[in-house]
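In this view, the complex is presented without one of its protein chains, the others remaining in place.
Now for chain A:
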Amino acid sequence: MSGQSQRLNVVPTVTMLGIMKARLVGATRGHALLKKKSDALTVQFRQILKKIVSTKESMGEIMKTSSFSLTEAKYVAGENIKHVVLESVQTASLKVRSRQENVAGVKLPKFEYFTEGETKNDLTGLARGGQQVQQCRAAYVKAIEVLVELASLQTSFLTLDEAIKTTNRRVNALENVVKPRLENTISYIKGELDELEREDFFRLKKIQGYKKREIEKQLAAAKEFVEDKFAEKISLQKGISINAAHNLLSAAREKDEDIIF
């Protein structure tokens, strides 16, 4: 696995180890928070999904009703009503306002419709069929209401979809790339530090052993020197050679340990 062998390119020092540990803590906390955010968004997303399905299906019904009322209006007021309507268009009296709703840091648009100014079509169908025309108008306003709701649901759906994808991507990146990499780096630094410590320990041991040996050597040299001196003294006193004095000394030590003379 490529993620396992990966680590950051750092100098293995105690300071770096501290920094890496802090970063790992940060990454873990970030991961937990993002996971929570993703969950919250998913809950919202499912609610919207359910609402979209039901609203889309009710939309068909409402459009059918409004089409039918238009047909009624046409029948009563005559076919030429559409020309009157098409010609009298000036500025929109029915508009939508959009505002934002904040869900776990994701801004979702919400539309709502409102009427502005007086309706221009008041005089439409004055000659005949005025009531049908007004009914038709009301039916279409109702249709707009449903459509606007559906539009905000749909927009929220798309925005949330995108946001959930991004959040999940981040969660996965933290979990599968950033955290293993930091962990690898930390274990690498720890390994290197241990290695250094062992090396140091070994070096100390070695030096200690060397010192010990030196002291022993010096002690032995001193002892020899003292013995030599003693033999010399004996040889001078008794008039024998130094070798004979050595032999005398060693012979005395070998055989007559308990004889005092």
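Things to note:
Simple rule for what comes next: a residue touches a chain if its C-beta (ideal position, glycine included) is under 8 Å from a C-beta of that chain, and two chains touch if they have at least 3 such contacts; residues count from 1.
As a working rule, contacts and distances are computed from a predicted model.
With the options "Proteasome subunit beta type-6", "Queuine tRNA-ribosyltransferase catalytic subunit 1", "MIF4G domain-containing protein" or "V-type proton ATPase subunit F" in hand, the undepicted chain maps to the protein name "V-type proton ATPase subunit F" (source: UniProt). The hidden chain makes contact, of the residues A:R29, A:R97 or A:K190, with A:R97. When the full complex is taken into account, the listed residue touching the unshown chain is A:T115, out of A:T13, A:T115 or A:Q131. Set against the missing chain, the residues A:L24, A:M63 or A:L248 yield one that touches it, A:M63.
Of the listed residues A:L24, A:I144, A:L193 or A:L248, the one in contact with the hidden chain in the full complex is A:I144. Seen from chain A, the chain kept out of the figure touches residues 46, 49, 52-53, 56-57, 59-60, 63-64, 66-67, 70, 81-82, 85-86, 89-100, 105-107, 109, 111, 113-116, 119-121, 124, 133, 136-137, 139-141, 143-144, 147-148, 150-152, 154-155, 157-159, 161-163, 166.
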